[in-house]
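As you look at this complex, bear in mind that one protein chain is not there, while each of the others sits in place.
Now for chain A:
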């Protein structure tokens, strides 16, 4: 069995309550950090752990913490990003629902390390039940003396507040999230200045994902070096994977970094394969934004090496034959799924969620949606494929925030790996309304 750090006690009845969480070793990290370590020592352990941001970008958390400006007399903030909205991702919801104190404990340890006395947990508004759960967990921790004034008699003060979002994918982008937290529309800010220098209310701010913050608990308890022993290369520790789509057992799994993707999909310990005896057609390994891969490139890299669930292995081959870890939103497509229809769906999503600030994204996502709609419903022209390629290129890298890139990559990768299917859709418009193209195995159509 793989080691579990975040979900080790997930099956203990009542683990969502303070008492049961505490009886199972909870809040030891707070005691250890506040009583025996300086804030800088906590930062040092997180650096040693090699923990990388679990929200999607994979930026080293310790390094992000190290950038935090510390001017005299100016408050510093920790803001937790719980705006989980990337299609295919639902691990933070799972963590907050079932083991909310792991997040609160991580918030206390992280806030202490950063010198923050007020911290916010921004949770997407649709997760009202989770907002209630987390608010209750905060109240329990406060009643037990782990929050408030002079925590554990150490002189450290901390208040944590929960902030609901309003239904906007863009607020998962850290500067849009800060705008939203300030009561504004979720329009991303131009960087620099980075939040580490001028974030919430213009003060130095760190924004971390729910899972990253929870991961600081085992890092403080066992030490950064212990954490770094799990995994391969620069992919250390464990990762929560949200598995969805055509799988026998979809759900949230904690894996050790380095697990082969084939094992994750087919072994009974994880997803248990594809239902109804169907074959796997494609995989989106890290949330809707990362490039989609056909099965042969998902299970093995272009060099024939087994594809591992690490930042490096998933990115092997760049965007030509590889993909990215992203948020760990793992979506499996069986042989009956239509790539054109799915690409249209994802593109409609990005068009809907574009904040509208940058014209390449605001207009480009809409154009891509229209062209894809035309192809899907049987009115496509063969030149539309190149047109789509052209539009996505003009969005990618040309916007303030990564939403533009995120809208371009699914389109680019779908055309790159499934061009035959797009062509078939366009050349057989009537047939495409009644059946799907089927499976592609290394460029060969197997359904015909």
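The criterion applied here is as follows: a contact is a pair of C-beta atoms (placed from the backbone, for glycine too) under 8 Å apart; a residue touches a chain by one contact, two chains touch by 3 or more; residues count from 1.
By our rule, contacts and distances are computed from a predicted model.
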The complex's invisible chain, by UniProt name, from "Lactate utilization protein B/C", "Energy-coupling factor transporter ATP-binding protein EcfA2", "Cbb3-type cytochrome c oxidase subunit" or "NAD(P)H-dependent oxidoreductase subunit E": "NAD(P)H-dependent oxidoreductase subunit E"
Full-complex contact with the absent chain, from A:224, A:258, A:294 or A:329: A:329
Option touching the unshown chain, where A:64, A:124 or A:189 are the choices: A:124
Sole contact to the chain not displayed, among A:71, A:183, A:277 or A:304: A:183
Given A:92, A:105, A:174 or A:369, the one touching the chain that is not displayed: A:92
Residues of chain A (touch criterion as defined above) contacting the omitted chain: 75, 84-90, 92-93, 118, 120, 124-129, 161, 163-169, 180-186, 201, 242-246, 250-252, 288, 329, 331, 333, 337, 341-342, 345-346, 349, 352-353, 355
